[in-house]
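One structure follows; several queries about it will come next.
Complex shown without one protein chain; remaining protein chains in place.
Chain nomenclature is as follows: A, B and C, assigned in order of appearance, with residue numbering initiated at 1 for each chain independently.
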Amino acid sequence: MTKAISDSNNSIQKVAIIGASGYAGAELVGLLSNHSQAHICHLVVSENSSSEGKLFSDLHGRFKSICDLPLVAFSSAWFDEYAADLDAVFFATPHDFSADWAQAFLDAGVKVFDLSGGFRLKDASDYPKYYGFEHADKNALAKAIYGLAEWQHDDIANANLVAVPGCYPTASLLSLKPLTVNNLVVENSLVVVNGISGVTGAGRNASLATNFNEVSLKAYNVLQHRHQPEISQEADIAVIFNPHIAPYKRGLLATVTLQLNAGVTSAQVDDAFISAYSDKPLVRLVSSWPEIGNVANTPFADIHWKFDEDKQVVVVSCAIDNVLKGASSQAIQCFNIASGLPSEYSLLNKAV
Amino acid sequence: MTKAISDSNNSIQKVAIIGASGYAGAELVGLLSNHSQAHICHLVVSENSSSEGKLFSDLHGRFKSICDLPLVAFSSAWFDEYAADLDAVFFATPHDFSADWAQAFLDAGVKVFDLSGGFRLKDASDYPKYYGFEHADKNALAKAIYGLAEWQHDDIANANLVAVPGCYPTASLLSLKPLTVNNLVVENSLVVVNGISGVTGAGRNASLATNFNEVSLKAYNVLQHRHQPEISQEADIAVIFNPHIAPYKRGLLATVTLQLNAGVTSAQVDDAFISAYSDKPLVRLVSSWPEIGNVANTPFADIHWKFDEDKQVVVVSCAIDNVLKGASSQAIQCFNIASGLPSEYSLLNKAV
Amino acid sequence: MTKAISDSNNSIQKVAIIGASGYAGAELVGLLSNHSQAHICHLVVSENSSSEGKLFSDLHGRFKSICDLPLVAFSSAWFDEYAADLDAVFFATPHDFSADWAQAFLDAGVKVFDLSGGFRLKDASDYPKYYGFEHADKNALAKAIYGLAEWQHDDIANANLVAVPGCYPTASLLSLKPLTVNNLVVENSLVVVNGISGVTGAGRNASLATNFNEVSLKAYNVLQHRHQPEISQEADIAVIFNPHIAPYKRGLLATVTLQLNAGVTSAQVDDAFISAYSDKPLVRLVSSWPEIGNVANTPFADIHWKFDEDKQVVVVSCAIDNVLKGASSQAIQCFNIASGLPSEYSLLNKAV
Partner (left out) sequence: MTKAISDSNNSIQKVAIIGASGYAGAELVGLLSNHSQAHICHLVVSENSSSEGKLFSDLHGRFKSICDLPLVAFSSAWFDEYAADLDAVFFATPHDFSADWAQAFLDAGVKVFDLSGGFRLKDASDYPKYYGFEHADKNALAKAIYGLAEWQHDDIANANLVAVPGCYPTASLLSLKPLTVNNLVVENSLVVVNGISGVTGAGRNASLATNFNEVSLKAYNVLQHRHQPEISQEADIAVIFNPHIAPYKRGLLATVTLQLNAGVTSAQVDDAFISAYSDKPLVRLVSSWPEIGNVANTPFADIHWKFDEDKQVVVVSCAIDNVLKGASSQAIQCFNIASGLPSEYSLLNKAV
């Protein structure tokens, strides 16, 4: 693949963000504005978006003077004119858009980091059930790499199409995988994942459900949320997933309860987490139950657990920022890994 | 006026609420459900409302089992069939609806308590400027009584058409009038009213502006808010009105700064407030700066002031619940007064 | 028992509230101020409280002009002078105070409604472990009736000492008991109760942990919360209880996940809830996942459930106001039942 490079520093990658009007897109813009190895060439919105032609910072006033690029509308013509000159594209788009367009970017030599759910589920037959559409590109789906940065490093390093994990799955899998990969969990036992998300998880839109006055704590989509199969797939264990929304803006907590095999010791549980994360700078094993206030606006995942030896039950809780570690900063981790950079590159000193 | 009375207790008034889907309408339903001298006959929504046919408690789950009446759509046919049998109607409607329909209800012998702005401004020429429409009924406008319950008791007692004050004007006027009616304020001086409202003040609707994630503290409509002429009209003094929205649900604070005439004493200021409100059970003269937390979900107005004798400046602050004292409970006060009941009747033991 | 009755209406009961400075105590005052069959004679605070001598409404400005009684300090002298003339006393006190003083009131012929945890656990040996003190009155403990109003009606009706349930246990047990009493749950299976409470659950006090800026969503006391044995005791089933605190003031949600026996049908699950609650006016079986916004400041419990027939798993969620149904309004239910009144008497039209 050859790219026309205008920069003198030829390691700087030219990127576009498709879907820059939403919260995940906006954070991508902020993170990439502060990334010395990436240059934002285009901010793109959907074809009929009312945001077309506005400045990014008109929509997201927080970023005024950080990034004042205009928002352009996606179209085939736009793709034909600009796509081939890119090194990477980030999709913060509807799920079916990703499914429809990922291969075209790949064919143009552009790496794709997809923050939608369009490439997360391996079983194409789950798409009609959980996403409401028939997946348009089962070939691309088969090639996509699940981008849980702390667990799929080598696959991501070689990937051209990365399915950036969902917010709940990120916190849930970071909690579950140390236990499941070490075979500590009783087979076929009930595994309960309770998730609680801030309202940014519902997206940037006009709806009565997200009206300030209407939002209050409640469960939703219990037993039918599309993140349930994603968690089960990647943890390789059936889970019951109970998502909740709570009245705050950013941050997500997953609290997981599991029955461990007879004879599993507290030390084995501790070892499972320590060995998984001691060399992962964006996962912090904290000494008390993690709180949203410590991870909001950061790329970190904070994890704590407690094991009841009488009952052989462990409870694990993981806190992340749903828009960062649960979306945009994890996408940057994937981009970094795929670019040969450290996973956390640029993320600890983020733009406002 | 003769009404067909089916109730054995002929003092119970038959009422309807037009606009029962919004926040003010919902509180009216709650308050009237707990009012022993009123019986809710109809809950009405606008002609093309998506709420038509639903139960009131489907929209406002808080009131489930308190009031489960269906929402019916307003129409001329509805009016012809049901209006004449009512004793009173509450409008929690768009401003122009009130202007259009008040006289018809009056002609049918129904008292009108209008929570919209349709009858608040005396000068009809202000309607195009501040409300965006030409007032359709200048005759009715001339007859309407401004319903600031603590100040217009006798007028309200004899009124058939009451313009229930706006939320900001209620808190502002309760602060200003003791000073202006006693002629304590320097003529033509700058009078600054800073208002801060919770997000319910923006109504129950689907908009990006009221999305939970988008709401934060800011000024809005400064120097052009429609409550500025309403405050000036009723206080009989020009004011600068700076409204703000802040990230909480219910409650409104007005903080007013005025230059008092040379020679006015602290005792005169105190007397002005004490004489105005010592016999008003829903106005509490509190000993520290009033706070929203003490008035939210109550019909009270809390007032405190401080006078700087060096500068002859007084600052007055008044806190109310914008949906209750700033709308629905004040409407009930007006209804009570017009019905010969004490102003605060039923309000201190409100339904949930 | 004979009481000197000064009221002409001899059905009005003379009550005192011990612990009127906290949130549960304050709500008791509000509820009893609006209760036509109760008369508040005394508001009492602990012996060395800084609140002694202040007016109740100085501490709780919301209730100014609703209740302006002074706060008096508890002491043996106070008890000797006033206790015997009471009909009922409400304890919103430290757990050990209840344990120490309940029998003395009982001996004086005063019914005791204890909102502390002092009489909730049947096994006295659990007190050192979960409450940090040796229970001082095991005789009284043996006689205390657990006051889950919808399930212990007949016992409460005949009780002199009622242990009003904790907030988490109330929501959890209302969710669990329809399933456990019908033997639908797999024996020895993992039962996970996730609880989320607003910050009022942490009490009214000065602490860094409850500082506005420090509060954020997190788990706490997992596997060691004192409500875990209370839930297990009353549901007669071992549970894992994961409590969380979230950044809002009032309301509590319990989301419970259970494995049901093979062959249990959706209809059986539905029947269990409907038969338990169809005649209980303060439990609302709602058609979508219950939300805090609908129960905050109300005496209701809202319940919804979903059954996955493939997995034989049911998830139940119950929302309550932690200070009302989780404390004070349930105490009033118990008082009503013990007084021969309907459980919900006076609660639907509460004081502000």
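Quick note on the criterion: a contact is a pair of C-beta atoms (placed from the backbone, for glycine too) under 8 Å apart; a residue touches a chain by one contact, two chains touch by 3 or more.
None of the values given here were measured: they were computed from a predicted structure.
J.: Considering the complete complex, identify which of B:T180, B:Q233 or B:T257 is in touch with the unshown chain.
T.: B:T257
J.: Could you tell me which of B:E47, B:D68, B:D236 or B:D308 touches the chain that is not displayed?
T.: B:D308
J.: For the chain not shown, which residue from C:D68, C:E81, C:D107 or C:E214 touches it across the whole complex?
T.: For the chain that is not drawn, the touching residue is C:E214.
J.: Return the single residue from B:Y248, B:Y277 or B:F335 that touches the missing chain.
T.: The one listed residue touching the chain not shown is B:Y248.
J.: Going by the touch rule given at the top, which residues of subunit C touch the chain that is not shown?
T.: So the residues of subunit C touching the unseen chain are 23, 199-200, 204-208, 210-215, 247, 249.
J.: Hey, which subunit A residues sit against the chain that's not shown?
T.: Missing-chain contacts on subunit A: residues 34, 61-62, 64-66, 281, 284, 286, 291, 293-295, 297-300, 302, 348-352.
J.: What residue numbers in subunit B mark contact with the hidden partner chain?
T.: These residues of subunit B touch the chain that is not shown: 189-190, 192, 194, 196, 214-220, 222-223, 238, 240, 242, 244, 246-248, 251, 253, 255, 257, 259, 289-294, 296, 306, 308, 311, 313, 315, 317, 319.
Throughout what follows, only the chains that are shown with their structure count from here on.
J.: Which chain's C-alpha centroid is most distant from that of subunit A?
T.: So the chain farthest away from subunit A turns out to be B.
J.: Rounded to a whole Å, what is the gap between the Cα centroids of subunit A and subunit B?
T.: Here subunit A and subunit B have centroids separated by 47 Å.
J.: If I count partner chains per residue in subunit A, which residues reach a count of at least 2?
T.: Residues 214-215, 247.
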